[in-house]
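The complex appears here minus one protein chain, its other protein chains still in place.
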């Protein structure tokens, strides 16, 4: 990541995102923001806080509830060389604009034989944990990582939120930037303290495609993304007291995927737990299994463990929702199980 | 599968599908068909041939190009207890109706706590191989298998095409029925002889959720679906001559998934090749790796091989398209490689 | 169907408002001191309908339990007006086993097949489903109708267009209702919709379109009556837009800074006191009747909330059930 010497202060992930967007908007008139309630409201999950006041309605544009039209418009503007940052309020709403996202935003560069770039960021909120039920709680990164043409970026902390957003806007490719509501540091939602952290004031980037070893360890590898990184770090701290050394690999992006980081860690520990707030089957945990199985299945000293949403829609009632989410309890239990 | 004593004759997979729909339509007025060009045209890929003549425009309904509306209408009719069979012409068009498919068709039963059923079939054409390029050549079964609430059925031959369609219509759940254009036995497309086969005239079903061992073998397991089953059988025949014994597992449905069939076969052979015409990453091959890795990674005597579309959109030019498709050459090479 | 008593419409509105007011209170009760959306007896997003009661009672007065309604993320007023059981509705909002969906659905995903009632949290997406319900009703030779509800914000979603075209083309018994409450979260109608009246859009599908400018049960009753009757006669769909008002936030917790001075005028725009005054004047209501209606509604709401609170929380293992029938 780019070195930086500017002072840091503790800010939320939401503020960090908005700050990165503001910096890019100051640098270039080509950068603008559109989406539902991104203007005076500042984004339902705070991703555009302050931008309307600084840049006004011409550059921070509230849209009608027409995701196909405004995501498509983002594509058109990007094709013409602008750098739109478009918000899809919840990733769960992908279905009303999936064609623009996966048949157009993702494919134009390839279809054109490289003649046309689509330098656009689509940012969207993911995640469960506050009883928003089946249509407002999904993660869905596995869905987008399966379909070629989009970079899929998933920050887990304020520093990465800022640095990855800067990289995403500067990227000449379409980037899907998925932020977890529960990791935004919002005042009105329960949060892990890791959602507020030291972030440099000035410009910096975090490269897209490099996993972070969020914590080093020797016994068990946890591969994960997003809010589950925070949970996994909590568990790692807890289990350190029991003498279990957990390595936490924060993938940070699924496309490109840092296969080496996963293989290196598993080569070291021989034990793999994938923690994934997305649905279990045909997703992230499968892909992790495959990169090991096609490289060297003997890396695994134990059967791997998958902790993910067990292929059910997200239920509403708290007792049901927490039954299917990868909570710290379940993470800890899975690690212990791998060590037993 | 249900025993049957009716005479058989050689028909195409397309005819077999249409025949199953006709039988169900004769049995119940609740069954009706809608989609683009399903009427007098008989379905672009022959899936509704003859139905309009027998049942007329009230039960075989041509729709406007409004996939959200007519798939949603299918859901509404199903909620009221009818059994619509709806065609989405190409699975590639999912993006204009993805919300209805995955947020409604797939979730209503669960969200309602089991109070509401959605007995609906959504049938759609998949597959590449005739230069229809990036927006008309995808398979995408991995995408739908990842998202909970839909059964995902994928026949590979005329017998299963009929029997699985019957099961799909009789099922009280929403079923996504994906048929490969290149396995329909259409007169205007290059085809494998396996696309035309003996099928009983009368009613029968093939259960959803049971894989078929399309060919038994002892050296290498190929797990696959759809047209790739036909290719894999061809390769198995060819390699038998070289003394390599290939077992071909035709999953037939991804949801429910017959994990046992995969595990049993790999336990026997120790060598796994997954052949998948869908995109490689975060898909079918990953899931196969995971069910082994979480059960017993030592089942694999060799690193597994994944033969799938290498995470690029489907290119147009034949030289490019065949470079990324799982052709018989590549299947044979991968098997040989596993044996070397 | 005989014209409903105006006092009944009034009572219907009071009943809804009391329910919503109680949910408001219950929702906020245990989210302090640090307000946490996921905490308390009622967690999650909460979109309440205060101010929009005239639409629900005016439309539903023409319906029976055989007619369908697809409602929105803001569904309680239509659910109650259509006859969905208040106890089971409350229990669902509390996430209890006795709820309409046994705790799986929640406030945006209410299903009551006995009243052909459903709703969805995805904007505009009830419109297509209502078309399909209407198809089934028509194919079965009944004179039932399906009512599809959306907000004015939702009327700019593709599903709106496709559904209106489909319903008109197939002459389906659907009444498309748009609740224009001027706002889609923080986005005013002027920033979302390129026409002052969605009724104008109906012409593009060859169907009648009416905009009711007054947030008044009588006006809604009349316009909806024509639309429902037309659908029942087999003459096809209609569009009905009602200019209503959202008295509270988009969801609870919404500070509504974006509404500015409008916030101060909201009390005057409350449709219930206005209607009450009118009916008192005509003698259709008396102060005693008003009291009775209020007391009955309070009692019903109390009972429903008590039922919900006393009902069991679903056991965790239920989460794995009901993916498939």
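First chain written, first letter: the chains are A, B and C, and each begins at residue 1.
Note that in this section a contact is a pair of C-beta atoms (placed from the backbone, for glycine too) under 8 Å apart; a residue touches a chain by one contact, two chains touch by 3 or more.
These figures come from a predicted structure and were not determined experimentally.
K.L.:
Would you mind listing the shown chains in contact with the chain that isn't displayed?
P.N.:
Visible chains that the missing one touches: A, B, C.
K.L.:
Which of B:47, B:117, B:135 or B:285 sits in contact with the chain that's absent?
P.N.:
B:135
K.L.:
Considering the complete complex, identify which of A:12, A:48, A:103 or A:124 is in touch with the unshown chain.
P.N.:
Hidden-chain contact among the options goes to A:103.
K.L.:
Consider the whole complex, including the chain that is not shown, and state which of C:15, C:73, C:201 or C:259 touches that chain.
P.N.:
Final answer for the missing-chain contact: C:201.
K.L.:
Please pick, from A:12, A:68, A:253 or A:285, the residue that touches the omitted chain in the full complex.
P.N.:
Of the listed residues, the one touching the omitted chain is A:68.
K.L.:
For chain C, enumerate the residues touching the unshown chain of the complex.
P.N.:
156-162, 164-165, 168-169, 191-195, 198, 200-201, 203-207
K.L.:
Take the complete complex as the reference. Which residues in chain A touch the chain that isn't displayed?
P.N.:
So the residues of chain A touching the unseen chain are 29, 32, 58, 63-64, 66, 68-82, 84, 96, 99-100, 103-104, 108-117, 148-149, 151, 172-173.
K.L.:
Residue by residue, what part of chain B touches the chain that was omitted?
P.N.:
These residues of chain B touch the chain that is not shown: 36-37, 39-41, 44, 62-68, 92-93, 95-96, 129-136, 187-190, 310-313, 315-324.
Operating definition for what follows: only the chains that are shown with their structure count from here on.
K.L.:
Comparing centres built from CA atoms, which chain ends up most distant from chain C?
P.N.:
That would be chain B.
K.L.:
Can you give the whole-Å distance between the Cα centres of chain B and chain C?
P.N.:
40
K.L.:
What whole-Å value do you get for the distance between chain A and chain B if each is reduced to the mean of its CA atoms?
P.N.:
About 32 Å, centre to centre.
K.L.:
In chain A, which residues are in touch with two or more of the other chains?
P.N.:
Correct list: 68, 92-93, 95-96, 133-135, 311-313, 315.
K.L.:
Residues of chain C touching 2+ other chains?
P.N.:
101, 103-105, 109, 120, 122, 125, 158-159, 323
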